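Shown below is the structure under consideration.
A single protein chain has been removed from this complex, and every other one stays in its place.
The block that comes next holds chain A.
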Amino acid sequence: MTGTDGVPADAARGGPPPGGPGPGIVEADPGTGRAAEAAPPLLEVRAVGKTFGGVIALRDVSTRVCRGEVTCVLGDNGAGKSTLIKILSGMHAPDSGEYLLDGAPAAFTSPRDAMDQGIATVYQDLAMIPLMSVWRNFFLGSEPVLGRGPFRRFDVARARRVVREELRSMGIDIRDVDQPMGTLSGGERQSVAIARAVHFGARVLILDEPTSALGVKQAGVVLRYIAQARDRGLGVVLITHNPHHAYPIGDRFLLLNRGTSLGEYGKAGITREELTSLMAGGAELERLAHELDRGEPPGPAYP
């Protein structure tokens, strides 16, 4: 059982070797000079828009994702985040604007098509089967095989080994790859989904609210794996409505509100407080704080 034909090529990677240092390697520091400024961005959209019937879901939004960088897309419910991911992941074609992959115009016929060109999307519900083991889930739809014709079979030994190595090299700590996916915690499931996308050669990883259903500690764990993926040279698009999760890991922040861009900021150009305030609609939040503040008399003297 040593043949390897039909096995998808592993992603090129520069991460720690299997069995190397465990978790805790990651430091979300924007100043390490990761990005290669000269190369075109992995993925870029210019002034994209999308209408559904009479509703303008997205208008004139531009952003980019570079190798080894995290672009955060922030916005409240209904801001157009979902529409933007659906465009990025190839599910919807934009009605206007440009979609560039490695600097060249691109158009996808389906999410599968986008995936084949290295754009992997991990949705909130993850598309994992709870009753199936971790290794069966990991290779679902792309099982490594051995043998030919009627004797072609799932290379189970290889699948188990690859999953174990892949998870360990990402520093993901799963006790037993044979356990059903449904017995993992939410953070572990997200981590396995990220490891799967990385293994199958994703260059751009789009993550839809990966931390929204998680507790503080679990969310931290998932952010570490996102940083791992980034350090391996992937471009990451992180969709979230939580600026406290976005700020430490992001290199670039795109703020959406009611289908339009409120601006795109580099990390140097914005503070966490500004980000939070912008996201919540700045002035609105101040008014709300005012309204809820019982102790002080109402008036325009608020600092």
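Note that a residue touches a chain if its C-beta (ideal position, glycine included) is under 8 Å from a C-beta of that chain, and two chains touch if they have at least 3 such contacts; residues count from 1.
Throughout what follows, contacts and distances are computed from a predicted model.
Student: Since a chain is absent, check the UniProt entry for it and pick the matching name: "Xylose transport system permease protein XylH", "Cytochrome c-type biogenesis protein CcmE", "Glutamyl-tRNA(Gln) amidotransferase subunit A" or "Bifunctional protein PyrR".
Tutor: "Xylose transport system permease protein XylH"
Student: Could you tell me which of A:D176, A:E273 or A:D293 touches the chain that is not displayed?
Tutor: Among A:D176, A:E273 or A:D293, only A:D176 touches the chain that is not shown.
Student: Mind listing the chain A residues that contact the chain we can't see here?
Tutor: 19, 112, 123, 125-132, 136, 139-143, 145, 152-154, 156, 161, 164, 168, 175-176, 178-180, 182-183
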